[in-house]
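All protein chains but one are shown in place.
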Amino acid sequence: MKTIGIVTSGGDAPGMNAAIRAITRIAQSKDMNVIGFEKGWEGVLTNKHRHLTTRSVGGIIQLGGTILHTSRSLDFKKNECLEQAADNLNTLGVEGLVVIGGDGSFRAAMDLSKISKALMVGIPATIDNDVYGTDETIGFDTAVNTAVAEIDKIRDTAISHERIFIVEVMGRTRGFLAITVGISVGAEVILVPEDKCKMDHVVSIVKENARKGKRAGIIVAAEGCGNINDIAREIEEKTGSEVRLSILGYAQRGGSPTARSRLLASLFAEKAVDLLCQGKGNMVAVFQNGIVTAAELEKVSCGTKSLDFNLMKLAETLAT
Amino acid sequence: MKTIGIVTSGGDAPGMNAAIRAITRIAQSKDMNVIGFEKGWEGVLTNKHRHLTTRSVGGIIQLGGTILHTSRSLDFKKNECLEQAADNLNTLGVEGLVVIGGDGSFRAAMDLSKISKALMVGIPATIDNDVYGTDETIGFDTAVNTAVAEIDKIRDTAISHERIFIVEVMGRTRGFLAITVGISVGAEVILVPEDKCKMDHVVSIVKENARKGKRAGIIVAAEGCGNINDIAREIEEKTGSEVRLSILGYAQRGGSPTARSRLLASLFAEKAVDLLCQGKGNMVAVFQNGIVTAAELEKVSCGTKSLDFNLMKLAETLAT
Amino acid sequence: MKTIGIVTSGGDAPGMNAAIRAITRIAQSKDMNVIGFEKGWEGVLTNKHRHLTTRSVGGIIQLGGTILHTSRSLDFKKNECLEQAADNLNTLGVEGLVVIGGDGSFRAAMDLSKISKALMVGIPATIDNDVYGTDETIGFDTAVNTAVAEIDKIRDTAISHERIFIVEVMGRTRGFLAITVGISVGAEVILVPEDKCKMDHVVSIVKENARKGKRAGIIVAAEGCGNINDIAREIEEKTGSEVRLSILGYAQRGGSPTARSRLLASLFAEKAVDLLCQGKGNMVAVFQNGIVTAAELEKVSCGTKSLDFNLMKLAETLAT
Partner (left out) sequence: MKTIGIVTSGGDAPGMNAAIRAITRIAQSKDMNVIGFEKGWEGVLTNKHRHLTTRSVGGIIQLGGTILHTSRSLDFKKNECLEQAADNLNTLGVEGLVVIGGDGSFRAAMDLSKISKALMVGIPATIDNDVYGTDETIGFDTAVNTAVAEIDKIRDTAISHERIFIVEVMGRTRGFLAITVGISVGAEVILVPEDKCKMDHVVSIVKENARKGKRAGIIVAAEGCGNINDIAREIEEKTGSEVRLSILGYAQRGGSPTARSRLLASLFAEKAVDLLCQGKGNMVAVFQNGIVTAAELEKVSCGTKSLDFNLMKLAETLAT
């Protein structure tokens, strides 16, 4: 394989740059050319790209975001778009394309793979950790730590004012971020969409804590649970306790990646280039049972990862 | 003076604990007893207190929040409350009371001073820096750095997605936090209540930047500017650019204090105890022209600090 | 089982407090009493302890160090000491003892188990990650991130001055910390004791980089590689390049634990209490292939974990 391409697509995640750096350097050590497409699939479609070299990816391992920029290209799945993209890859001589992103990006890669000669290999990167087939995605550990650091600060205020705070974390439709953050901050309650965010349960815990004299508290809620204002008001009404609200927001998506996000990015990159060198397309580099391995792109992009409910039980015991 | 009291009142601010530690240790080095009231004025009113010693305030200099807890006691100004509070101070033998908080706390101290024999001395502590007569308050520097660290992360995402973000920072009715944060993050636009948040100006800058090809941008808005959702929607409508929203929230009030917040707390504490030892009541330890000095409690609690508009002009030049 | 004890022993590691909290709360949810011994094995020996409750372990999940304090009790292995310790456990009614520490602590537990009726269960906690049978120890992830954050800062100066820096990280006799930190910071060279710290190789890389015009660089060296001053001087002499030295030191052992260290501590605690409830002694809660499971105390305390040399190769490719 002489030339490979890289595209970062969907929401950005800390560690994408570490992946771009590692792919480029590993590929160049095997005498391959590396082309980086700009702004996600849009760059593949409009042929906006630049050549990446061992030197040009220096000094980026510690940077959040993606130097290639990204976008959510909703139109990409149209047939004429896919054909244009396949043509561009072909003209540039791109024989393998590494797609760094989440399941939406992988589904687009699946579609493109049907009409393009280039092999597609995915690298899971999203702070939401909602990609099937991998225990962890690039950026997840960073987002967790960012949220934990913020909530550690909020707890200062919660305790000083003896108040209950409900804090919304990201995670799209899933609760992976919320459960990991919630246990790490010692949240009194964790609300995830997978558990229907049972309000009665929440209300009973808040009341029970108040009865025990524990008036400060942190409730961590996944954004997928619904309107956080409504949830806060409902808790207030049903418990009589004042509830303050904080939405952590986009800072969770940025920042310098943690060591783990950087390391995972480097290991995924190694596997991705390895897969391309072996001529294996439509695969994804994944992290399973403590090691980096490969899974089928189709399964990864269509499967639904399950939440560990034992963690929810543990969280409840720890919050007593 | 044999016995002094400490009360932390109003919103908590990082560095309050550093102040409690310093007051206690300085007072004990002068053989005074120190009483800490719990939950702000509520503790003075209900006589909830504990004795503070050099040892019991160990290991707190780096902690956010306030170990004495705080509250906003709206009822405190009623005559019967003030009399109860004065009685409690008298019974405990409290001859001097150090009030750590913002202008609301200082006005309550003013009221109490009229019927209590105890001398009142204020220490300005609020992340909003909106206290007249002092160039800086305890906690301000910490909140600024917390907000800056968050926005540095948001900028990663703003650049990766080439989007405009509007970020709301705290500051109550004033723009001190917004202007300092805005310059420090290199915000494209800073909105403060003192400048009427001129939307036409904002719109022209966003349009001009788009014309120059600068599609990512950070707008820092003080919470005092009004509903941030409305502002975001208005900018979107008038510029045609998508605007994402982030409200930094309560994390700005917590966290380990910066060196500056700890140092300022220690210096204010030294001045406050000094004032009490000299028998000077109804004063506030303030920071003016680079040094710690004393100002009259009445002036401090009633005055209105002006915003430095030269900073606004500088910010605009720097954002080009 | 009615009463269990907790001891933190050896070097402290961030997350030990999260483990103490989790053990206590899980045990109390099963109606067990929890006794915390002070200052490591010294407290078991001298019977210095306190009762831990769900409430008394509140607010510690985010704190570095160990609230129980720790020590390296070299005398503990003497027979009379072990007998005194066994007596104390017996008198207190301690039926199970959770030992939080590294392999030295586990060997002491092995010795004690031979004469004590109490069941011994270990929880691996050391920033060095040098415990056999577990892929990760409590505190390792935190220490890695602390070191990475420091070296990211040192790189600013390295680049600004176009200088080579050699940075010593901890790890005792092993290179686990160095290799993980080294890859995460994108170090030009990583020196670990397992690879004999081959100086000729280092020298050739530094010379080659200088030839390519890459004059700034970071060399990460494990403390187990020997005297860092000597290494730095040797590199200087053999390459002619000036080499600056930084020893990261004890900060790597402290600080608020990362989310991962807190979560691992909570999961290890759950497993440890579970083992005791099942009457299984002389076991260690370990992390293998992505899940928490149990291993035999004897094997864990005597085995030698191997370093992943594939990581060393990857690091070299990435540093080009």
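Details
Each chain carries a letter (A, B and C) given by its place in the written order, and its residues are counted from 1.
Assume contacts are C-beta pairs under 8 Å (C-beta built on N, C-alpha and C of every residue); 3 or more make two chains touch, one makes a residue touch a chain.
This structure is a prediction, so every number in the text was calculated from the model and none was measured.
All shown chains touched by the missing chain in the whole complex, by label: B, C. For the chain left out of this panel, the touching residue among B:V148, B:V167 or B:V220 is B:V148. Here the missing chain is touched by one residue of C:G36, C:G96, C:G217 or C:G254, and it is C:G254. Annotation: of C:T70, C:N88 or C:T239, C:T70 touches the absent chain (contact as defined above). One of B:V185, B:V206, B:L275 or B:L297 touches the chain omitted from the figure, and that residue is B:V185. Of the options C:H161, C:K196 or C:K299, the residue whose C-beta touches the omitted chain is C:H161. Along chain C, the points of touch with the absent chain fall at residues 8, 12, 14, 39, 63-66, 69-71, 146, 150-157, 159-162, 165, 244-251, 253-255.
Contact between chain B and the unshown chain involves residues 21-22, 25-26, 28-29, 54, 59, 61-62, 135, 141, 144-145, 148, 152, 155, 159, 180-181, 183-186, 256, 258-260, 262-263, 266-267, 270, 288-291, 314, 317-318, 320.
We take it that only the chains that are shown with their structure count from here on.
When the partners of chain A are compared with those of chain B, no chain appears in both lists. Note on chain B versus chain C: their Cα superposition corresponds to a rotation of 180 degrees, in steps of 5.
Relative to chain A, the chain whose mean Cα position lies farthest away is B. If each chain is reduced to the centroid of its CA atoms, chain A and chain B end up 35 Å from each other. The multi-chain contact residues of chain C, meaning those touching 2 or more other chains, do not exist; every residue touches at most one other chain.
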